[in-house]
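Missing here: one protein chain of the complex. Every other protein chain is in place.
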Amino acid sequence: MPLLKAAIIGGGNIADNNHIPALKQLADRVELVAVCGRDLGKARALADKHNIAHAFDNTGSLYDQCAPDLVVICTPNNLHHPQTMEALARNCHVFCEKPPATSAQQARDMANLAVQKGLTLAYNFQLRQTSECALLMRCRANGLLGDIYHIKAHFLRRRGIPGWGHFTNKAMQGGGALMDLGVHVLDLALFALGHPTPDQVLGNTYDLIGKAGGKGLMGDWNPNAFEVEDAAMAYLSFPNNVSIMLSASFALNTQTDKDRNLEIFGSKGGVKLFPFSLYTEVAGELADIQFPYLDETDIQLKNTIAFLDACEGKPSTVCTAEQGVILQEIVERIYHSAEKK
Amino acid sequence: MPLLKAAIIGGGNIADNNHIPALKQLADRVELVAVCGRDLGKARALADKHNIAHAFDNTGSLYDQCAPDLVVICTPNNLHHPQTMEALARNCHVFCEKPPATSAQQARDMANLAVQKGLTLAYNFQLRQTSECALLMRCRANGLLGDIYHIKAHFLRRRGIPGWGHFTNKAMQGGGALMDLGVHVLDLALFALGHPTPDQVLGNTYDLIGKAGGKGLMGDWNPNAFEVEDAAMAYLSFPNNVSIMLSASFALNTQTDKDRNLEIFGSKGGVKLFPFSLYTEVAGELADIQFPYLDETDIQLKNTIAFLDACEGKPSTVCTAEQGVILQEIVERIYHSAEKK
Amino acid sequence: MPLLKAAIIGGGNIADNNHIPALKQLADRVELVAVCGRDLGKARALADKHNIAHAFDNTGSLYDQCAPDLVVICTPNNLHHPQTMEALARNCHVFCEKPPATSAQQARDMANLAVQKGLTLAYNFQLRQTSECALLMRCRANGLLGDIYHIKAHFLRRRGIPGWGHFTNKAMQGGGALMDLGVHVLDLALFALGHPTPDQVLGNTYDLIGKAGGKGLMGDWNPNAFEVEDAAMAYLSFPNNVSIMLSASFALNTQTDKDRNLEIFGSKGGVKLFPFSLYTEVAGELADIQFPYLDETDIQLKNTIAFLDACEGKPSTVCTAEQGVILQEIVERIYHSAEKK
Amino acid sequence: MPLLKAAIIGGGNIADNNHIPALKQLADRVELVAVCGRDLGKARALADKHNIAHAFDNTGSLYDQCAPDLVVICTPNNLHHPQTMEALARNCHVFCEKPPATSAQQARDMANLAVQKGLTLAYNFQLRQTSECALLMRCRANGLLGDIYHIKAHFLRRRGIPGWGHFTNKAMQGGGALMDLGVHVLDLALFALGHPTPDQVLGNTYDLIGKAGGKGLMGDWNPNAFEVEDAAMAYLSFPNNVSIMLSASFALNTQTDKDRNLEIFGSKGGVKLFPFSLYTEVAGELADIQFPYLDETDIQLKNTIAFLDACEGKPSTVCTAEQGVILQEIVERIYHSAEKK
Amino acid sequence: MPLLKAAIIGGGNIADNNHIPALKQLADRVELVAVCGRDLGKARALADKHNIAHAFDNTGSLYDQCAPDLVVICTPNNLHHPQTMEALARNCHVFCEKPPATSAQQARDMANLAVQKGLTLAYNFQLRQTSECALLMRCRANGLLGDIYHIKAHFLRRRGIPGWGHFTNKAMQGGGALMDLGVHVLDLALFALGHPTPDQVLGNTYDLIGKAGGKGLMGDWNPNAFEVEDAAMAYLSFPNNVSIMLSASFALNTQTDKDRNLEIFGSKGGVKLFPFSLYTEVAGELADIQFPYLDETDIQLKNTIAFLDACEGKPSTVCTAEQGVILQEIVERIYHSAEKK
Partner (left out) sequence: MPLLKAAIIGGGNIADNNHIPALKQLADRVELVAVCGRDLGKARALADKHNIAHAFDNTGSLYDQCAPDLVVICTPNNLHHPQTMEALARNCHVFCEKPPATSAQQARDMANLAVQKGLTLAYNFQLRQTSECALLMRCRANGLLGDIYHIKAHFLRRRGIPGWGHFTNKAMQGGGALMDLGVHVLDLALFALGHPTPDQVLGNTYDLIGKAGGKGLMGDWNPNAFEVEDAAMAYLSFPNNVSIMLSASFALNTQTDKDRNLEIFGSKGGVKLFPFSLYTEVAGELADIQFPYLDETDIQLKNTIAFLDACEGKPSTVCTAEQGVILQEIVERIYHSAEKK
């Protein structure tokens, strides 16, 4: 099979540290031909660092000159929609960074176009590739959990408002802690449940610490330019009496920084995801099961493989365009609920 | 001041172990004159054990013969309403066990009659008297927490369906884990917030483990007679953008049995209640504050004193009739939300 | 069913603290009518303490006057054989303290006479009644262990040579650490394996610390009167390629006092008995399973019930006369192997 | 003194990571002139990596062209014997990897030829060079242990069947867990005892997990090509009433991976080797002695020095040819005992 | 030998809980005939509780009527001197509570009179009887410590100003933390050194917390009546280049309540007393020695025995009159040094 030609759009940290190294390790399946960034000099430097042939400062030239089979989109959230639409129009598969977009309508448009073009659109929720998530799905498939009926999912930082990038800019990011952190654990929760759509969504968002300022553990932030939520709390109620409690924060007066976890409660067993613990009954006694030898894995590499598999029509655990729509709608409904407060 | 005459209605464990010992220690303020129970022999035996003069098997005789100034009601939940109404009608102050009643309307009737009669009606939520709760209120008053905007409250047992009493009987208890356990931490959360009324309530209740049966850690239970929820999850949204996540369970596939705690998040500081930890900033640095020498207190004794203080018109931290109405309404709204699932 | 009449032979600590309290709690099945000890005054005092009608200083009078249905033998090891033989001859079921006897031939004689008389003879290896042992047998029955092929069993004390009784007297005890401590864990190991007979037995016994003297943690002992082994090490090889490593000590320069445990290795899972841990695979991953809520049980009461069940022909986990023979033969073969060193 | 000329036979990991770096650090005593491997290209690459002049793919050319004074043999176990015999015939000192050989007769032949030729033959049991082993020997010499009478030695892996090399190939390795891992701790035990020869040897070997397959922690292995034991258990009884319990496993359902330790029990003190703890009496009280500042040492470097010292006739703690024979005979007797099961 | 007749002077807690129970256990050596207290009723009640024949409210009657051989003085510090002088004058041995007196001159007078009368005067520093102190003296005698040259001794409470008794009354107690707590560890330090007299004494005393008030962990205290030091720090320099750092506090902003310990530094070994740890070299390596099985002892009983031994002229580790003088002089020199600050 000939190699797929790939290009990177957006030359920041996540391209440099995650996507490019993963693609380079998969040289038997994909050839990384170009990097496209806002600043041609920086794009060129990044391309040189990784021995990539071409660098561009506009996507038009990229498509015209390189005709890639797939693109990886690593730009700010507000660019996910226009760049994905363009890529699909140019007949490329798209591997887009999370979150899918800054509105549900955008995500829906993107998914529709992918279907129409018969192309793969997927989102890079790479926590799905952790050994813990894989084991969770295996336990669920083996019936060790029975019916899952409640999930507590949280991704909490105590003072982790990033001091770099655009994380506090509402227009570019579309939101704050929920949009950046909460979506990771929400995706895992939905994945464990099979991506149902909630009947009811209730939520609140906050910004008291972000706007007040103070000690930062991920660099200093400007409280006067803090436009997003520093914390979001939500409750999702699904058909068949399933529920999720979701908590996300950039800043919260809580014990640890950072605390990212899920608790999945089923009729036969419950799981705490990190580190993976299974609470159930064995031989008629209450039992706590630990798995001390789970592999540490390169989750980006695994997720990129999953994307390539999807492009080739193989079974894959990558987040699909449709799953992205479901998630983005929930995020929007949480913000909508919170706005009225 | 002459001693108040007191009587106990309901001669079970909670009378024997909590209320009677507390009242006996307060012999300078109150004289415990009678015990009233369903079974005269048992009531007599309990009275003898504690050197109480009278025993009855009906409240009518109790009121006629002893004319108490106050009664303590320790009967199953479904009797709280009729017995409180009777006691108020008989011009007695009432110290009623939690939960207030089995419906919000009952609690409202009880509160209205108490106002009308100019008598004190209070509920025995004794966790308010812990050193931790007192310190929380002191920290709040000192401004150490800033504005409280979110509370996570839970009271979770892994396999703690009581194997005695009527805890799984819907008619007598009015509910399960929420009615019996959840109300304790809900009361603390409301107390910390000043008893606001929520705008929105969303919840789910479950009974999969209770109905399936299995290993019990508080005796064995009969899964075929399990009529209540084994777990309840709820989200409360209040005016001024305040929210509560509430979780309660008799049975849940979770790590510990039992786990009862609150996390209170404010703009300046956050508190984990048990053991009491304060997360805030001190001298410009993130600080974790522990209080290793908090007193262990006899919380029943303190709550009985608080009730007596209330009867005498003194400032008191006992749960008032009106606070009981607010709590009972929330419980009812959670069940109502859950029913539709 | 009429109550069984029981008598105690041997009025020492184990009668006072273990057997008499257990029998008294089983007053619905057995009536404890007499105590027989060497010293009539002490026997009388023990009987009075526990409200037992009769006391004797010789077994002849006991049998003549009380005609018990069963006796419990709590005397030094060298008396187990003659007293059991007499009791069986007097048509009594016998519940004999461990070890069965001081030689294999004695144990065989006792078992033979029990069979001949159609009576129950059982030994008080009460560790079989721990929740851990019960769970082990349940795991084995459920196939969680696969085939058990190796067991490490040890009962080690660092300086636990008892300073009272006759524990260092060879003639009365028949041996030292192996006879007193090792038999407990050997019985559990044999129980887990279904009481096979070993093909090969190899062992060593030691007395260097016992004869040298030093600091004692269970009272002081007289090194000049130390006639037994302070440590015994042995290896048992059974048909079907099954093996046991057995270690027992009264005194050993090791870390803890006391360390009593078994590790049971099977093809599918392995168990460490105290606290009970199961090492196996779950969902394709190596898993450690803990059981944090195992009941603490009154193992003497349970073992006495097991003996009574055996007397009544019910299924029972008490150590049978035949199992006692197998164990005593192994002990003798270990001593035999060690003697030649 | 002129430098000794050295050559490496066998160009695998152990040459690359252990022996070559050690020899290079000893450039004041030895000149490493050649590497000999099965594949000339790989041998050449290894030589280049370490700046070694010559590379060969057959030992004949090596000896003819380089005439080394000593060789280090790092090939599979079944080649130890022929290559050592050849090297001795070529008048070279030999430093051979452990185990000495795949049969006792081979080890005896090798030792005999070394004596006959007046050359040094030694085996690379480098754990002897740990600070812990050195301290053990010092404690023994100082009389802190009294007479050593029992040793428990184990080297247990839970799922550590190597997924590389020839570790499961009976013909090349001569055995499994005992031959690869057990020999390390057996050598230490024998070293502590002064290398006595046992009177009696009893053992069992197992392969149930190795043949069943499953999760591997050191790569995946092929259960269908699993020809060796995954576990070996043995008991050794020596003159003067000394005994060893030996346990080794590639795969066992036990708690940790890996657990390698020795407990040495003497009349005055006992030692747990890793981390080194001494259990004894001090000033009339039971005392636990820890040594928190033991040096971490480069045990390969130290053992290579010990070998060079031996070549030069200096006192040395390296494993001698004769000690290798004693060890190999014990290994063979264990396998012989196990075969009959 | 006839029994010694003993009487107790001072009927408070220390008599009730410590001295009387100890004397009652020594009924084979001493007969406790009387209790003398300020309040006859309380003295009578205490005597009755312990089956003591006589009770008095003045010492004159006690001596006249009972003619004791020895008295135990348990009164406030300022009475130690007059009551000891009277007791010696009445030909009684005296066992006096610590500290000896409220001035060095008093202690000297008391010691002189004891010598003159040929009677035993001793002080109840019972920490000398701990297993730890005994082991320290044994280690010192065995040469395990070499020459002791520096001791750090401290007895620190964080907020342990007693809320009962006269502990903050300067006139009755003679001082605060140093007089009540510091003397205990000073006595141990001096005991370890053989009671030398210091060349130089430098110290400071403080009362800032005591006078400010605040949270108390041993009851509430009255800051306005706080007349003594809440903390004392001192340095003692002895002949032969030996030094002590001494710290004592009732109240100090430190981590724990309470922290009482000594570190004894010698040329060969150092000791931390509680729990006893010995830091030294063993077999040429730095070694930490723990003694996990030290006996817990009834230190009051042992010290009372030591006093009785001293009365009978036997060797004894009780604090002698002369040792009391040395200690009291040091205390006085510390206060003298501190006064000038």
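Quick notes on this one:
A, B, C, D and E label the chains in the order they appear, each numbered from 1.
Heads up, the rule we're going with is that contacts are C-beta pairs under 8 Å (C-beta built on N, C-alpha and C of every residue); 3 or more make two chains touch, one makes a residue touch a chain.
Keep in mind it's a predicted model, so treat the numbers as computed, not measured.
The chain not shown here makes contact, within the complete complex, with A, B, D, E. Within the whole complex, the absent chain has one touching residue among E:E86, E:E132 or E:E285, and that is E:E285. For the chain left out of this panel, the touching residue among E:D16, E:E263 or E:E322 is E:E263. Among B:N58, B:N222, B:N240 or B:Q290, only B:Q290 touches the chain left out of the display.
Among E:A107, E:A231 or E:L262, the one in contact with the hidden chain is E:A231. Contact with the undisplayed chain is limited, among E:H19, E:R158 or E:R333, to E:R158. Even with one chain removed from view, subunit B keeps its contact list with that chain: residues 135, 138-139, 142, 144, 278, 282-294.
Residues of subunit D that touch the chain left out of view are 293. By the touch rule set out above, subunit A reaches the unshown chain at residues 159, 215, 217, 257.
The criterion applied here is as follows: only the chains that are shown with their structure count from here on.
Common neighbours of subunit B and subunit D, listed by label, are A, C, E.
Averaging Cα atoms per chain gives one point for each, and the point farthest from that of subunit D is the centre of B.
Of all residue numbers used at the contact between subunit D and subunit E, over half are used by both chains, marking a mostly same-residue interface. Compared with subunit A, the chain whose C-alpha mean position is the greatest distance off is E. Remark: subunit A and subunit C have CA centroids separated by 61 Å (rounded to whole angstrom). For the pair subunit A and subunit E, the distance between mean C-alpha positions equals 69 Å.
Chain contacts: subunit C has residues 159, 215, 217, 284-286, 288, 293 touching two or more partner chains. In terms of inter-chain touching, the protein chains here follow a pattern that is not a line, ring, star or complete graph. Across the assembly, chains come into contact as A-B, A-C, A-D, B-C, B-E, C-D, C-E, D-E.
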